[in-house]
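Up next, subunit A:
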Amino acid sequence: MKDLLTFPKGGVHPPAAKHLTAGLAIEVMPVADELDIFVGQHIGAPCTPTVAKGDSVAEGDVIGTVTKGLGTPIHAPVAGKVKAIGAVAHPMRVTAPAITLQTDHEAPARVYTRKDWAGLDRAALLAAINQGGIVGVGGAGFPTHAKLSPPPEAKIDTLILNGAECEPYITADHRQMLEHAAEIVEGARIIMAVLGVSRCHIGIEANKPDAIAAMQKAVRENTVGAGTITVDVLKVKYPQGSEKQLIQSITGRKVPGFALPSAVGVVVHNVSTTKAIFDAVVLGKPLYEKVVTISGKGIRRPANLLVRVGTRLNEIVAYLGGVTPELAKIVFGGPMMGFAASSLEIPVTKTTSSVLFLAEDEIDSTPHSQCIRCGWCLAACPMGLEPKEIAIYVEAGREKDTEPFGVFECFECGCCAYVCPAKRPLVQFIRLAKLRARK
Partner candidate 1 sequence: MKDISTIIFRLTLTCLVAALIMGGSFIVTNRAKQHNQQVNEQKVMLSLLGYSAAKPAPASLALHPVYRYLVTEQDVQTLGYLVPVAGGATDAFALVTIALDGKFVARHDLRLAPEKAEQAKERLQAVQTAVGSGKTIQYADQTIIVTDNGQRQAYLLPGEFPGFKTFVKVILALDPGFTVLGLEIMEHEEDPGLGGEIVQDYFKNQFRGKPYEALKKLGVVKEPLPDEYRGALEAGKTGRLGPEEVARIQEQYKDHDIYALTGATISSRSVTNGVKGIVKKFAYRIAFLDRVLAEQRIVVPF
Partner candidate 2 sequence: MWTVVACLVPPLVFSVFIFGIRTLIITAVSVVSCVAVEAITQKCLKRPVTVKDGSAVITGMLLAFVIPPGVPLWLPILGSVMAVYVGKHLLGGIGFNIFNPALLGRAFLMASFPVAMTSAWLPPLRDLAIFSYLGTPIDALTTATPLAVLKGQGMAAFTAQFGAAPNVYTDFFLGWRPGCIGETSGLLLVLGGLYLLYRGYITWHIPVTVLATIALLTRVAGGDPLLAVLAGGALLGAFFMANDYVTSPTSKMAQLIYGVGVGALTVLIRLKGGYPEGICYAILLMNPLSPVLDRWFKPKRFAPLQGGAKK
Partner candidate 3 sequence: MATDKSNLQLVVNGILNENPIFRLVLSMCPAVGISTTVMNGIMLGVAVLFVQVFSSCTISLVKNWIHPRIRIPTYTLTIATWVTVIDMVLAAYLPEAYAKMGIFVKLIVAFAIITMRLEMFASKENLTHSFWDGVGMGLGFMVGMMAIGFVRELLGLGTILGYDVLGFRPLLFFILPLAGFFCVGLMMGFFNYIETRYKRVKQG
């Protein structure tokens, strides 16, 4: 048997736990009464609100724009009234400024119709994407139009669609690929047109055979533009979906430290982002809805929900029948890289792909002990770093000396912490090191 594509160094095999939601179709959640839309939904400068308290807005209206620096606008997910502009609980920071909307349940839902994009040139396509407020929904939230405008010296030849979805539990991309395969492929065509590349790979982990089949079918049926699109089956290994690892798995190219993928002629987009690009360009629908996997033994009814950006967690919990008594921890994002949520008031953002309600037996709460230098973290780290050393230096209060160990190359995939036999919170140590070493 031919070996499946993968990256050579490091990686772990955490239990996938995707069965909870993999079979559940995307379910549209009813619109909540109040929504909190953070003004900063992406990397770069946060938006400046273009509405004031008391203003009425329609669904899809721009409510914030970026005037200076990197950014993309935010849109009203619902029709309604601006109730407040102020600080709201945030999954990563404690609080962040946000626009709170009062939903007008009476207003009719906006209808989008298909437009032909074949005649549009590159600039027009980019403008459409920017106006759609598209960010990379799978990861950090990098504004997509910026990513699609690589520096002129970079010779881009390959587009990679990331459908690996290597984090346990999460099935949002999986469902998107199953249910919107055609849209994703068309989105890919749009991106290829923008970048002017003729090759596109769609990387999907081997544990999603149905998605692979659906995508292959969609690729066969779509003949809109030029160029080839292939579906690449990837070995199941975390963090297969990390940008650099994915590029290495598929193309064998190595992205140097801190460089963007464009340095090796590659652009990577998440499949859900591609779907959003399709929505924005073909339907003219901005990004204000998001498929979020709600999973874990701590929630009564796990689901893949299509929710409006800004929907608070407690609304979702209420919709899904509440939490179970076993609930021990709520995590924004996947179990490996996610952040523990401190409150149920936190709203969903453009980049939220899952919220996990984990029970006691799904997390490890044993206290950590001293490092015994077993070196397992070295073997697991896909970046070839030495997490144990960084952690020991941090414990000794010498964060400044961690730079030689490559602390800034770490993308916090959590492999090291996952394999650590002493249960050391290595990712937290590294975050601390980054924070203090930067000062």
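Everything below uses one rule, namely that a residue touches a chain if its C-beta (ideal position, glycine included) is under 8 Å from a C-beta of that chain, and two chains touch if they have at least 3 such contacts; residues count from 1.
Keep in mind how these were chosen: all candidates are chains of the complex that A comes from, given by their letters.
A quick note: this is a predicted structure, and the numbers were derived from the prediction, not measured.
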Which of 1, 2 or 3 touches subunit A - same complex, any copy: 2
Candidate 2 partner contacts - residues on subunit A that touch it in the complex: 9-10, 244, 254-259, 369-375, 378-379, 381-386, 388, 392, 403, 406, 408-409, 438
